[in-house]
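One structure, as structure tokens, below. Some questions next.
A single protein chain has been removed from this complex, and every other one stays in its place.
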Amino acid sequence: MSTLSHIANTVAQQAGEALTADEQKSIAGASGAGMAYGLGAIGPGIGIGYLVGQAVQAMARQPESAGQVQTTMFLGIAFTEALALIGFVVFILLKFV
Amino acid sequence: MLAVLSTIAAEGGAHAEEVINPVIPENPEMIWGGIAFFLLLILMNWVLLPPIKQAMRKRSEQIRGDEEAAERALVDSEQVRRDYDATLAEARAEASRIVDEARQSAEAQRAEIVRAAEDEVATLRQAALAELDAERSAALGSLRTDVAAIAVAAASKVVQQPLDVSANQAVVDQFVSSADSKA
Partner (left out) sequence: MFAAEGGGGVKFPGIKEMVEWPAFLFKDNELLAFNKVALISFIAMAIPVVWFLVAGSKAKKSLVPAGPQNLAETSIEFIEKQVIGQAIGPDGMRYLPLLLSMFLFILFGNLFGIIPTSHFGANARMANPVVLALLTWLVFIGVGVKHNGPRYFKDALFPPGVPKALYLLVTPIEFISTFLVRPFSLSVRLFANSLAGHILLITFSVLSATLFAKSLLVAVMPFSFFMLVAFTGFELLVAFLQAYIFSLLTAVYIGGALHPAH
């Protein structure tokens, strides 16, 4: 993200206008926000995919325990998803605050 | 957690007047949301849920009672069916016994009648035979007598003098019996 803001800085300086502190902050914030959410979504994405896949496999192998597997699957999704959502909150904090 | 968040909020507020922090809960919204939720919780606990739960319980009890009654009725009907089957089998056995008895008695009666008829037939036949025999022997006797008389008459014609019938009777009889045995 620092690379991005650095590039933005150089571009702006070459255009001949110095950036104010607020503008620099918003540039850094925006690029950091995108980075934060993008990185934060990778792990939970893989995790939820794996989790649901395994749950489907379990339900296919033992259809009689499908109800319990489903509940546990939702719990697991909720816990895993929390990471992605914290990434989203960080995005909000970086971008807008 | 809240303390940390509120310091963040304070920093955010210090930086710029315009920018707001959406992650920080606002007091009025928390208060009104809390009032709404606790109102719902209290009403749910004491006003809303009891009648519905009671209706559900009553219904499930009634369904259970109905199911038990149906179960009992099924058992009863099974019992009735068994009784009916037993009675039916008994009646069948009785009927076949009666039929058998009737058949046996009819058989016996028939045999009795047949025997009586046979007896009667035999008696009649005996009587007829006896009568026939009597007739025959009578006829035979008279024939013998006649034959003797005729023979004697014929002989007396032949010898031109009367012959004593009784004297020649023995000869004729002897001849007739020899003819009988030949025949």
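Going in written order, the chains are labelled A and B, and every chain counts its residues from 1.
One rule holds in what follows: contacts are C-beta pairs under 8 Å (C-beta built on N, C-alpha and C of every residue); 3 or more make two chains touch, one makes a residue touch a chain.
Because the structure is predicted, anything quoted here is derived from the model rather than measured.
Touching the missing chain, out of B:58, B:103 or B:157, is residue B:58.
Interface residues of chain A with the unshown chain, by the touch rule above, are 26-27, 30, 67-68, 71, 74-75, 77-79, 81-82, 85-86, 88-89, 92, 95-96. Although one chain is not shown, part of chain B still touches it, namely residues 1-2, 18-20, 22-34, 36-37, 39-41, 43-45, 47-56, 58-59, 62.
The working rule: only the chains that are shown with their structure count from here on.
The distance from the centre of chain A to the centre of chain B, each centre being the mean of the chain's C-alpha atoms, comes to 84 Å. Interface residues of chain A, counted against chain B in their complex, comprise 89, 92-93, 96-97.
Per the touch definition, chain B reaches chain A in the complex via residues 8, 12, 19-23.
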